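Left out: one protein chain. Kept in place: all the others.
Each chain gets a letter, A and B, in the order it is written, and its residues are counted from 1.
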Amino acid sequence: MLELRQITKRFGDVLANDHVNIVVKPGTIHAIVGENGAGKSTAMRIAYGFYTPDSGEIVVDGQVRDIKSPHDAIALGIGMVHQHFMLVETMTVAENIVLGAEPGSAFALDLKSAAAQIRQLSEEFKLAVNPNEPVEHLSVGQQQRVELLKALYRHARLLILDEPTAVLTPLEVEEFFGILRRMREQGKTVIIITHKLSEVLAISDEVTVMRDGKVVGGVQTKDTNAAELARMMVGREVLLRVEKPEPHVGGPALELRNLSVLTATGAKRVDNLTFEVRSGEIVGIAGVEGNGQTELIEALAGLVEPAQITGEIRADGRNINGLGARVRRELGIAHIPEDRHRRGLLLDFSLAENSILGVHYRPPIAAYAGNIFLDENAIQRRATEIIEGFDVRPRNAALPARALSGGNQQKLIIGREYHVNPKVLLVSQPTRGVDIGAIEFIHRQLVSLRDKGCAILLVSAELEEVTSLSDRLLIIHEGRIAGEVDPKVATLEEIGLLMTRGH
Amino acid sequence: MRDVFTLSLIASTIRLATPLVLAALGGLFSERSGVINIALEGKMLAGAFTAAAVTYAADSKLGMGNASPWIGLLAGVLAGLIIAAIYAVTCIKFKADQVVSGAAINILMIGIPGFLGGALFLSSGSTPQIPKDHLLPQSPAVIAIAILVLVAAIWYVLYKTPFGLRLRAVGEKPEAADAAGVSVSRLRYSGVLLAGVLAGLGGAYLSIGQSSLFTRNMTAGRGFIALAALIFGKWRPVQTLLACLLFGFTEAVSIQMQGVFKLPSGEDIPVQFIQMVPYVLTIVVLAGFIGSSRPPRALGIPYQKEK
Partner (left out) sequence: MKTIARELLFPLIAVVAAFIVGGILILLVGDNPIVAYRLLLGSALSWPDGIGYTLFHATPLIFTGLAVLVGFRCGLFNIGAEGQLYIAAFATAWVGITLANWPPLVLVPLCFAAAILSGALWAAIPGVLKARFGSHEVINTIMLNFIAVALVSYFTQYHYRVPGDPIMQTATIGEGAHIARFGQFVPGFPERIPLNIAFLLALLCCLLVYLFLWRTKWGYEIRATGSNPSAAEYGGISIRKQIVLAMAVSGALAGMVGINEVLGYRYRYYDGFSDNYGFTGIAVALLGRNHPVGVIFAALLFAMLQHGGIYVDGFSEHVTKDIVQVLQGIIILFVAAESFFKWLVGRSGSSQRLRVN
């Protein structure tokens, strides 16, 4: 029904899809699995016309098609439900569903017949909704049903669902599976993009596994099992295993007790976490992205509104709840952020100016006339120390941060945080988008910091990295700790299963 | 005695509110599609000047008599459309900052009428006077009905047609519209061009309906009051109409009713305080003090697809 042939797509210097080949047979439920960043969403967004491929072809029903926009895809019978719902919250269910294909004439929107048609589809596929309800009042599960109805209303024969169960409760997931089965009975073809292996095994007919932008395998679901899929998903050539001495562990430098973090809209992302990080050790948190790691680190760094946090955070025995980012820095908590472009760097500023972010307001950087004026020499000194100490290239402190490669940008950030001699370091995805040589360097720096007595909390989606660097390893799943393993002995499969299954 | 005051006050309110209503509703289409429109002032000026100039030309040079104001009206609308087109291309195609571009249009429109006026009429920016019987209909009743019909039509278009649905979607969540196969840029162009049409119409009424010529900087900030009314009216047609009537009323009061409303001490309320009312109200509403003021969520953000 749908075939992607040699699809290649590049975003900047990231190769999101590398000669991807996927064949989806009609009337099946086909799962595409892989970790975050594997390229699954990108490939499907190309199929739906959101992106155009740099090279390759899309074949629909045996014919090569040029899909330049969602409009073209919809005309071919392809529908997509995105991970982040594309619904206009202030409008009703009916209005959202018919948007773009409104019944009635150009002069009169016929919402009544729309509602009737929706009810009919609702019946057929057992997707219960109230057409006249504003979307913002609906639960997440209900919103998803609206998204499905949107595609069905446009006569989709192929439905692409991106991480459909990410936001559902277990009960809703069961209902959801029922819906998928019914669609298959009705002759529809379904593609689900997911990283949840248990669901893949429960509902799909065929599986395609992707990793680092490439397809690494395609199997019949009945012929495989979770362990094999996990290995295909996360395994890679064993990279450099970091040589590290035994840790000299001290007292607890960072303690979490019953920590929960909510989003601004009240959804719980971090659920009752309790653990500690002692000085001189690296505690790793492994997990598929989107399981609460981001919120955890931001809450610890002081970048989340106190109203959204319950529980206790202690640094060096002292309760730091409610203290802002600046105070936490002053207490010795440094942070290497997950998104270096958004959080970590002022891209239009020079390397020198970036090197003082966080310490710019006090001596030795702000030193003259009552600590108001910046000491240019001190800035240059610091910039040079960081650039040379951390091998940042090109070695020109006047360049804008934007001009550096990802790896060098990351080295700059790490050097900057290293230089405040932190007692606690929060690190998230330290080597994402970084070249091999820089990865090794960064790993060595983290170990060296650990040996100076720093307590490091390392979040990483790269299993190799987090297992080789951590002294203790926690697995996070849906905001909770799914388990703790000894990184020296745990197998990748064991960890992969905890990451994707939660137990 | 009181009755005479009230009647003429209502008539004044209608006449003064009309250009506001037209411009504000134009701004409605633009902002509902997600494009900030502070260039209403400029579009009104374009419409006012062109309408007056063309009406005068049609009347005295071409001798078209009673048809002149209608030709002028059409010309005014066209002028608003052209200015809006420039604004639309700059903001939508070139993704320029909408506020900066709007400010540019306003500055441009302080100059262009005067420039062309000086060239065509050898004046310092005004057009020559047009005889009273060759202007747009003057009766407040006629105008009131026309405005009501227009508001009703706009309300209908916005809420009861596919076009209106798509326009609103594009202003709230362009990604959703894009995913549904709707062209975001096409709808935004429509919104801005409609703003030009209506604002041009409002300006035209100002010069050949409410008065009989165009003078330099004739709108005197009305485009901004229209924008204020739009915000005060929470971007909804009927509420915007009411806001315009309120602001028109305050202007009518400040002109006509000197000496009617008094302070407890017996002195007149200075006219400046009455003039301030629309602006203070808008600030208060925008800060959320009177109900929640939620603009279209995607307002002011150029839509970019590839992430």
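By definition in this document, contacts are C-beta pairs under 8 Å (C-beta built on N, C-alpha and C of every residue); 3 or more make two chains touch, one makes a residue touch a chain.
Predicted, not measured: the structure shown is a model, and the values here were computed from it.
Residue B:Ala228 is the one among B:Ala228, B:Leu246 or B:Ala298 that touches the chain not shown. When the full complex is taken into account, the listed residue touching the unshown chain is B:Ile107, out of B:Leu7, B:Ile107, B:Ala141 or B:Ile255. Within the full complex, the residue among A:Pro131, A:Pro164 or A:Pro337 touching the omitted chain is A:Pro337. Where chain A meets the omitted chain, the residues involved are 264, 301, 303, 324-326, 329, 335, 337, 342-349, 353, 356-358, 360-361, 365-366, 371-374, 376, 402. Mapped onto chain B, the footprint of the missing chain covers residues 36, 38, 86, 90, 93-97, 99-101, 103-120, 124-125, 221, 224, 227-228, 231, 270, 272-273, 275-276, 279-280, 282-283, 286-288, 293, 300.
Here is the rule we use: only the chains that are shown with their structure count from here on.
Within the complex formed with chain A, the residues of chain B that make contact are 160-166, 168-169, 172-173, 175-183, 305-306. Those residues of chain A lying in contact with chain B across their complex are 11, 48, 50-51, 69-71, 74, 80, 82, 86-91, 95-96, 98-102, 104, 106-109, 150.
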